[in-house]
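Excluded from the complex is one protein chain; the other protein chains are retained at their positions.
Letters are used for the chains, namely A, B, C, D and E, taken in the order the chains are written, and counting of residues starts over at 1 for each.
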Amino acid sequence: MVVLDYLLQFIEEDAPAGDVTSDAVIPDITCDAVIRAEQDGIIAGLNEAGELFSHFGVSVTYRVKDGDTVFRNDSLLELSGDAKKILLVERTALNIIGRMSGIATQTKKMADIVSAVNPSCHIAATRKTCPGFRELDKKAVTIGGGDPHRMNLSDGILIKDNHLALVPLGIAIQAAKKGTAYKKIEVEVETPENALFAAKAGADIIMLDNMSPGQILRTIRVLKSEGLRDHVIIELSGGIDENSLPRYAALDVDLISLGLLTHSVRNLSVNLEIIPHNIA
Amino acid sequence: MVVLDYLLQFIEEDAPAGDVTSDAVIPDITCDAVIRAEQDGIIAGLNEAGELFSHFGVSVTYRVKDGDTVFRNDSLLELSGDAKKILLVERTALNIIGRMSGIATQTKKMADIVSAVNPSCHIAATRKTCPGFRELDKKAVTIGGGDPHRMNLSDGILIKDNHLALVPLGIAIQAAKKGTAYKKIEVEVETPENALFAAKAGADIIMLDNMSPGQILRTIRVLKSEGLRDHVIIELSGGIDENSLPRYAALDVDLISLGLLTHSVRNLSVNLEIIPHNIA
Amino acid sequence: MVVLDYLLQFIEEDAPAGDVTSDAVIPDITCDAVIRAEQDGIIAGLNEAGELFSHFGVSVTYRVKDGDTVFRNDSLLELSGDAKKILLVERTALNIIGRMSGIATQTKKMADIVSAVNPSCHIAATRKTCPGFRELDKKAVTIGGGDPHRMNLSDGILIKDNHLALVPLGIAIQAAKKGTAYKKIEVEVETPENALFAAKAGADIIMLDNMSPGQILRTIRVLKSEGLRDHVIIELSGGIDENSLPRYAALDVDLISLGLLTHSVRNLSVNLEIIPHNIA
Amino acid sequence: MVVLDYLLQFIEEDAPAGDVTSDAVIPDITCDAVIRAEQDGIIAGLNEAGELFSHFGVSVTYRVKDGDTVFRNDSLLELSGDAKKILLVERTALNIIGRMSGIATQTKKMADIVSAVNPSCHIAATRKTCPGFRELDKKAVTIGGGDPHRMNLSDGILIKDNHLALVPLGIAIQAAKKGTAYKKIEVEVETPENALFAAKAGADIIMLDNMSPGQILRTIRVLKSEGLRDHVIIELSGGIDENSLPRYAALDVDLISLGLLTHSVRNLSVNLEIIPHNIA
Amino acid sequence: MVVLDYLLQFIEEDAPAGDVTSDAVIPDITCDAVIRAEQDGIIAGLNEAGELFSHFGVSVTYRVKDGDTVFRNDSLLELSGDAKKILLVERTALNIIGRMSGIATQTKKMADIVSAVNPSCHIAATRKTCPGFRELDKKAVTIGGGDPHRMNLSDGILIKDNHLALVPLGIAIQAAKKGTAYKKIEVEVETPENALFAAKAGADIIMLDNMSPGQILRTIRVLKSEGLRDHVIIELSGGIDENSLPRYAALDVDLISLGLLTHSVRNLSVNLEIIPHNIA
Partner (left out) sequence: MVVLDYLLQFIEEDAPAGDVTSDAVIPDITCDAVIRAEQDGIIAGLNEAGELFSHFGVSVTYRVKDGDTVFRNDSLLELSGDAKKILLVERTALNIIGRMSGIATQTKKMADIVSAVNPSCHIAATRKTCPGFRELDKKAVTIGGGDPHRMNLSDGILIKDNHLALVPLGIAIQAAKKGTAYKKIEVEVETPENALFAAKAGADIIMLDNMSPGQILRTIRVLKSEGLRDHVIIELSGGIDENSLPRYAALDVDLISLGLLTHSVRNLSVNLEIIPHNIA
């Protein structure tokens, strides 16, 4: 995991041929700067921002750390160094902190809703992330108290409706188990009968997709009657939002995955203020 | 601009070591599939999605085109090819279409608000995009009827408050003009006086940042009184939202840049349904 | 998973500035060629070799397929195309087939030894692969009938002795379970007591490292007495070779991981013969 | 030659999305560690391993150096630094040292066999290396006392049987000489007649491929009778193994190339032991 | 703008598998070195050369700076460090300095010719640069006192004859203006009529291509008569050389773009001399 290269491509994206304004306008001077929150929320992305500034020789002081609750006007990072380098990194750093903090804030809010009604239930992210930013979207979910779920298609076995349109459920589970003993097998089902079938066939996680609370209750009852409830993890998925979340969380389920954590993100506002050195 | 490589890195992100589920579960068969909208909106990202499927040998039929208004359940793309390839690209394609359409839909809405009150005023994006997805965020703004503004720090000269904290306005404009005659020079100002100063110094675009409607009116009056209003483009910027937008658009301004177009995105929901070939 | 780019870097390695011999010596002609086995074994790597030749416009006919048993002098691939392109890919293709087939052959031999004495036990690879070739080393193990085990450090949780030198076993397992519910947790232990502790703490897989058959028997007995044997997967590891393998496989264990599958590889010999077109 | 990037791709291969176990389990602490040999042999790859640890901020002390003979339990590298960084690099470093030392050990053994019977004869590697690891396979041969031979197809002119199936020998040599005066021209032949022809045509190196000792003797006699023996380098090639090596080395030849140096590698076993800092 | 990576690819080009001579011949010693001019001229490329040496751990002292006038035998850079690293970078550094200084020297000469006859006229580069070296070719022009013009096709709008062969002038300008308000629009014309048309249609820059001085005079007269001369920038282009330059510069024009600045470059000669440490 060569994190720095991953981050530097974002600088490359914002400055493929340098910063033509600063190059033309700013002399070779040093200055200070401070990054502040413009809204309350859970902060995330500070390490990534800091690593970028450091890479360009800017010294960084962390006033808060990832996962902290911050308030409007709180100082987050204090910077000191070459003015052009601070300006080069500014927007990329703010964009990273803004999006990751937006996700962490939203995740924390949803996680709190869930734990209030069912402390043993957790929320999880999906793969509905911004292309090119997956790793940091997932990290922001973790910082906000959510489970990142699988990172990508290589990272875990999840047999979904589109697989089952092509292969019968039993054959799919058997094929997945045969490939490797080292990964959990998750199966998406839409009926109590298929949930039971999957549990009997050895699925580790049963994702109940787009089921009503009533269907979910019925599914759990069926699994319990066969003595299988405790052998599987139950995940809910599909269109659950902030309003419906408490009702679902109150059921005897282990995980609720929420696309909205990463597909409908409102960045937390943060800004960077330059502080010239030669203020008398 | 080698677009395909740009898009393939998103596949790489979602499948760094392949799709372990499909590889284990799905035989070497072909199938059809359809991508449908789950919400009304302006569609974008179809070309990128289509190019990815094509790259992996999947044949693509476009039912609508970028910029079209679509409605819930409309078919967008119809696919036919190797099942594993369709499943490999599925999530990346949906994420691209989802985010770009979300941006295009939001942009269209804002552009309509503006043109209703002031047909000669346009909205523009900012650089507050998702790192790694800048190019497509900007393209989605264009599809939705907005001006993409500068793509990155190399792409245009914009002297902002943080530059002016370090260099006097006059010197900054002079330095920028000296570097090249081929780029417009934009200056961010916060007072009518500085707006006038910038216009006199030869700025092409004056960005009035975080000014109240009253301040903006005063600024325009000052510029007009000096015969400079028609020699500059006036852009408004800073915290304008859907509610305040009509009020600002009604002023005699040319552009309103809106961070919310790309920093607070709600993906348009789209899905992909596999259709097996051997349905009797 | 952009397989072709992965393979093309091997061509780049073998021809960073082209094939100076063929460029100087060979005219622009076409020819045929055949790749043959020089030894008996299980063949692997044909798809990768074929994909490379195809990329350079050489047409490929597969005479056998990955996983087939082949014998000395068997034709594997038949090629037809530009002579210089065939010669450009020749050595890279042979090296890929040679190493992958060597691994598949060795894996099959070990897997057969194990299944002869314990059909419910499987062999697995380790991460002791050749740097730069991990993905194909693992694939060759799968082709030979082994379990690839985790692909890399991002792909699965395995708490080893070096982790436990720094963190107590119970805390380590608890921390791993807290991070995500979607991955199995494997723990390496060296005593029956720690095996029991790990099983109670919720480990999914217990790796018994460098234990004697007697210790392993004792461990299984302890787990059974607590009713935990069937809740965990038991993997043996550490210095097991072809001679000792049957003795270990006869125990009531699920997996035996063997470093020798990939760290001591004898390539299967294969060659490529050019067949000129104008033989009268 | 940007060596570090070459090595970092191996870390990327082993940790494409980080080390999920250490990230979850290990706190931010420092520790020591030692890499030890588990077998006797010639050590190689220490610089590469050390460079990787250094890149991640781990301090490295070399107890032996590349090319040294080491014995079981010898300490090779001593490390001190961030525990998670040591664990991140561990397996990649061991794999590099293991393979390179295996090659160096094997090369040294073969080189000693040859020099015992013919001090003016040397052994050389072939291009039968592991794809992705060519540079280090070749370096290990050099460390073990062998000649690396050409690195790749761009690096030297070697006219082989597959070229000669398409172009007559004389024309091939002439074409190769015409291209550049700066490279030696090597020709693979299978008969004394062709060896003589190649020498007369100006080949610098004659590779006698798969010839019996009797044929080789005859070839040398023919070359001597024409006064050409001292104008060419004679290389033997083709299926020579440890047993037949002394017999071939005893002939009046300059080089013997051995595929087995790199296509049949038994890694030298090495391990890394973590030593916690706070041991009382 | 990750400059170092850009520069390192030039090292990679010159040493894809290391420096085989120095690796074989030079021991692990340190030395000094000096880079000197062999001709008079304007120096450029020192920062790039210095950055490369620094990256490889060589300490660098700058004796002059980019843009300075230097004379034969002047010392430019003084180096101290690992001998093999200095030799590794030598040729790449000299090639960068040589080409960039050649361009800067030529640019300065042309700029001086122009400013002598028309101080308000400037010279500009074109995109006729060496592929792979665009960024530094343009930078050298800036150092020599020229305007770099647009960096690439993404960087500015220039409607040329080949566009106008396909689209009428008016439609082209209108389309360009509609896309974005942030970029100047330049149009290449070959007649006074089209110049006037373009100016009226809102072009910011009019490039008079391959016009005779007489035609240019007529064009300016037409523009003035319509009161448009001061609303546009006038650029001359097309086959102007050192001899004809003063005649064109004397006209009332703003810019003269010269392909010769970068398409006909005579490198400034520079050399590097190694100074051993142990000279008594």
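Keep this in mind: contacts are C-beta pairs under 8 Å (C-beta built on N, C-alpha and C of every residue); 3 or more make two chains touch, one makes a residue touch a chain.
This structure is a prediction, so every number in the text was calculated from the model and none was measured.
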For the chain not shown, which residue from D:154, D:215 or D:271 touches it across the whole complex? D:154
Quick one: say which of E:3, E:116 or E:167 touches the chain that got left out. E:167
Can you list where subunit E touches the absent chain? 9-10, 13-27, 29, 31, 33, 83, 87-88, 90-92, 94-96, 98-99, 102, 127-136, 152-163, 165-167, 172, 175-176, 178-179, 183, 263-267, 272-276
Of the residues in subunit D, which ones touch the absent chain? 1, 122, 124, 142, 147-151, 154-156, 179-184, 186, 204-205, 233, 254-255
In terms of residues, what is the contact footprint of the unshown chain on subunit A? 16-17
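Following the convention adopted for this analysis, only the chains that are shown with their structure count from here on.
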Count the touching C-beta pairs: is B-E or C-E ahead? B-E
Copies subunit D and subunit C - interface residue numbers shared by over half, same or different: same
Counting only Cα atoms for the centres, state how far subunit D is from subunit E in Å. 45
Taking each residue of subunit C in turn, which ones touch at least two of the other chains? 1, 16-17, 135, 151-152, 154-156, 179, 183
